[in-house]
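Note that this complex is displayed minus one protein chain, with the remaining chains in position.
Here is chain A:
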Amino acid sequence: MSDAVKPAVGRDHALGWGLKSVVALVGLLLAAPTVVVVPMSFSGADTFEFPPKNWSVRWYEAFFNSERWMFSLLTSVQIAFLVALTATVLGVGVAFGLDRARFKGRNAIRSLMMAPMIMPGIVVAVAIYGVFLRWQLNGTATGFVAAHTVLALPFVVTVVSTSLAGYDRTMDVAAATLGATALTTFFRVTVPLLAPGVLSGFVFAFVTSLDEVVIALFLQTPDIQTLPVQMYNSITLEIDPTIAAASSLMVAATTIVLLVPLLVRRKRSTS
């Protein structure tokens, strides 16, 4: 922590002690949940203690040997993958449309795409639950994918729009003057330039679905429960210590997945 607040040498306004300690405390607050979850999952005790007195991987064994936990993990990953795929395809279309086409109501479309972000999650959840009851989509993969895609779209649209905004279209002209057809230009110029943005969108969509609880709680049936729902139930119904392992795995998974676009970008800029 002290490293985070070390003032740069020769700065005019070095941070005073008061400000430094406030920053350290806020940093502690920000990191607290992550710092707690990981050690707890390696506890050797039957009940939770923090910090644990002895260490083991028994809760990870319990997680990977439990049919229920593994099934919910598999369900979550499958749904998240389909959501990421759908949201990316649809979102890239929207970003292109908004960037390249000129028509009335562009701002209305833009607001529509962002609306799921502002709408209180519980309102979306019960509203979707209501119509899904009639359409018999509760507890179906189609229902989950459709509902989560709605939530994931804003992220894809935002990220891809940002990289389209930074796209220099004289590149297309340059390719054309060098004799490339429209198709070649698209695949050799446009796609490689936009790939990092699209990949970020995909990843954001994946994580959004993987982590979503509120809608999943309402759409769940005994046959189809996502991992976060299983975690929720294991806190509210029975405190099953396996949840500590599940939590750490979720933290690790989201971190790794979100780091992928950064690493890809870095590799590109160095090579």
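Keep this in mind: a residue touches a chain if its C-beta (ideal position, glycine included) is under 8 Å from a C-beta of that chain, and two chains touch if they have at least 3 such contacts; residues count from 1.
To be clear about the criterion, contacts and distances are computed from a predicted model.
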Record-based protein name (UniProt) of the chain missing from this complex, from "ABC transporter permease", "YCII-related domain-containing protein", "DNA-binding PadR family transcriptional regulator" or "RNA polymerase sigma factor": "ABC transporter permease"
Contact residue for the chain not shown (choose from A:Leu30, A:Val57, A:Val191 or A:Leu263): A:Leu30
For chain A, residues in touch with the removed chain: 3-8, 11-15, 19-20, 22-23, 26-27, 29-34, 36-37, 40, 48, 50, 89-91, 93-94, 96-103, 109, 112-116, 118-131, 146-147, 149-150, 153, 157-159, 162, 168-170, 172-173, 176, 182, 210-211, 213-214, 218, 228, 231-232, 235-236, 243-244, 246-248, 250-251, 253-255, 258
